[in-house]
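Of the protein chains in this complex, one is absent; all others appear in place.
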Amino acid sequence: MGYCEKKGSAVFPEDSCRDAISTVKEETEKLFENYGWAYCIECGSVLFDRSELDKHISLGHSLTQKFLEDEVATYESPGGD
Amino acid sequence: MKSLNYLLGGPQGGGLETSSQVLSWAFAKSGYGVISDREYYSNIIGRHSYIHAKADSEELPKGLQYPVKLLGAMDAESVFTHFTDLDSGAYVIYNSDLNSTRLSQIPSVEPEVGEKILETLKKLNLEQDLGSLVKYLKDNGVKVVGLSYRDLLSELQKKTNIVAAQASRYISTIIIGASAALAGIDPEAVKYGLTRRFRSGPILEHNMAFSELVAGVVSSSFGSPLKLDPPRENFGKMMIVSGNDIVAMGKVVGGLRMQTYYPITPAADESFTLEEHERLGEAGAGSLTVFQLEDELAAVNAAIGASLTGTRVAAATSGPGFDLMVEGLGWAGMNEAPVVITYYQRGGPSTGQPTRGGQSDLLSSVFASHGEYPRMVLASGDHEEAFWDAVDALNFAEIYQIPVIHLVDKFLANTIRSVTVPDLSKAYINRGKIVQEPGKDYKRFSFESPVSPRAFLGKALVWYTGDEHNEEGHISEESENRIRIMDKRMRKLELIEQEVPEDRRVSIYGDENPDVVLYGWGFVKGAALGAIKMLKEEGVKAMYVHIRTFVPFPKKTVESLYSKHKDVMIDVEHNYLAQAAVLASAFANVEIKKHILKYTGRPIYSDELKNAVMRILKGSEKEVLEYGA
Partner (left out) sequence: MVLELKPTDYKSSVWVDWCPGCGNFGILSAMYQAFAELKLDPRNIVVVSGIGCSGKTPHFLNVEGVHTLHGRALPYAEGIKVANPELEVLVNAGDGDLLGIGAGHFVALGRRNIDMVVMMHDNTVYALTKGQAAPTLERGAKPKSLPKPNIQDAVNPIALAIASGYTFVARGYSGKVKHLKELIKAAIQHRGSAFLDILQPCVTYDNIHTYDYYNERVYDLQESGYDPEVKGEPEPKIGEAIAKSYEKGSKIPIGIFYRNPNVPTFDERLKERIPSYMQSPPAAQTIDKSGKTVISQELFEKIFESYLI
């Protein structure tokens, strides 16, 4: 699934045109410069190094610096200290 | 006379300390043993303070006793407060200008103290004025040395250019001159004492001249009736020190290079002594950094931080401060960080009796903690023990990588004694297991033995944490690791039990086949040794079992003594709960059933201890002592 700027909406692979390109890599890299880290959802760990980042990108892992608000954390997480 | 028990009294800040110091130095210079205990209020200037002392021709005294043969009173309150402490035929130096002073006119007398004195005066059918009391004393065999302090001081003013306001400072010199005359102290020795106190210049000259003048007046009327026999033996090279001072000295010898503290009575003087001598020898012997922090939380934790760098470090405190330090000690226990806490006990709980003594923090120092970790608890009974315990505490802390608590009580801390200069050829330093060049696979908390080799911060990558951790020092909550590392730490207790001999932990004095066995610790020692002698005169053979190390407890020795003497064992302590007896029951198969306890904040005196022992021998189970103003 991706976002088509021309259509202005989300599209599924079967609807996408031939010119579609992934911008995930560029965005991740840009944010990486700003934040100094990226989070690999597959591995459940934080990456601090550019070469590590490239490795996870090449493996097709989902990387992010953005998190949706976790509404259940306050109920689900125990106190820890 | 073999010994002289004396008491000097006056308002706090009024020169009492000077009088006592000069007399102590003078007695010591003449070759006598001296001991003096200062009893004072939590107040800077004005309240009643006194020094209870003894000079001895036969030994270096460790304990104090009543009654006294000499009372040097700087003011009327001192006579009212202490006339009941006088021996028959005792001498009282007092200010005859104050004869018309009435007890109720003295604002510094604490209400409860005033009521007690008034009651005594009523029983004796006496008026409230000092003159009536003095007349009563004279009629009852007390020799009264009444001096007009005003006249003496105006004579001083005439001879010097001292103004009236300054002249009152010289009341302490009246006490010195008059006491020295009665005790027949060599004038050269008095000069020596004054020179040590005032160094040089006009103040020294005035003091010398004034002391001589007063001595002349007194000896011409009274002679030297309290003169001591010549000293029986040469005690060797001597020094005069407080308990605070000698702990500081032990720490310097024991390699202490950093001390942290927050001001608290009666511990702070030790840190001052250290700071005063912070440069040590510098060349070759290094220096010592005294670090005053913002509270005891900071003091203990800064000490532990310093310990991680390989510095021998200690913190000195008293009860309220120790309570704040407890969390930090747990961190030290968890992280196997050597640290020494010198714990000066005073009367508690809460602020309690800040300037009075006690031994009520024993259970706290043995058990205070959440969670379990190994520690050692040493307790000193006299100045000599305090010196060597200070050295040992630093060694034990590093050998076993544990917190060591060195218990001292206020009595010892503030008691000034003449002692022989310690023989440093016996002072050893054992830094325990240290790795200087740790390899790449170095683990700070290696499971190989209870005590893992230590690498200091800066030498190898190490991690420390207050959380439970693995061999590397990283957090681990895994249960098998938890068992292994808890066992590793706690097994130090077995190691210490094996390596520290019982005779380091307990000393036995007195008769080997006793009629009565006293069991005590700390400052009880001096009173007990004195009481043993007095009991002998009454035909009672006594032994004193002195506990010097509570963790690890000298179980075998105490059990063996108990098995032989259980019916005549008496616990003697300065607390309410009989804490050392509680520990004997906790750590050994022993139940001491008879108790002599004192928790007034004043020390146990040899004479009252002897009397209490006699009452116990006649069937009493428990004696609570209360002597001393």
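For clarity, chains are labelled A and B in written order, and residue numbers in each chain start from 1.
Note that in this section a contact is a pair of C-beta atoms (placed from the backbone, for glycine too) under 8 Å apart; a residue touches a chain by one contact, two chains touch by 3 or more.
Computed from a prediction, not measured in an experiment: that's the story for all the values here.
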item	value
For the chain not depicted, the shown chains it touches	A, B
Of B:Gly114, B:Gly328 or B:Gly381, the residue in touch with the unshown chain	B:Gly328
Which residue of B:Met238, B:Ile341 or B:Leu518 touches the chain not shown here	B:Met238
Touching residue (missing chain; options B:Ile341, B:Val462 or B:Val572)	B:Val462
Candidates B:Glu115, B:Glu278, B:Glu538 or B:Glu626 - the one touching the absent chain	B:Glu278
Contacts of chain A with the absent chain, listed as residue ranges	33-37, 39, 41, 44-46, 48-49, 52, 64-67, 69-71, 73-74, 77-81
Interface with the unshown chain - residue positions in chain B	25, 28-29, 237-241, 245, 249, 252-255, 257-258, 260, 277-282, 284-289, 291, 293-295, 297-313, 327-328, 331, 391, 418, 421-425, 427-431, 456-467, 473-475
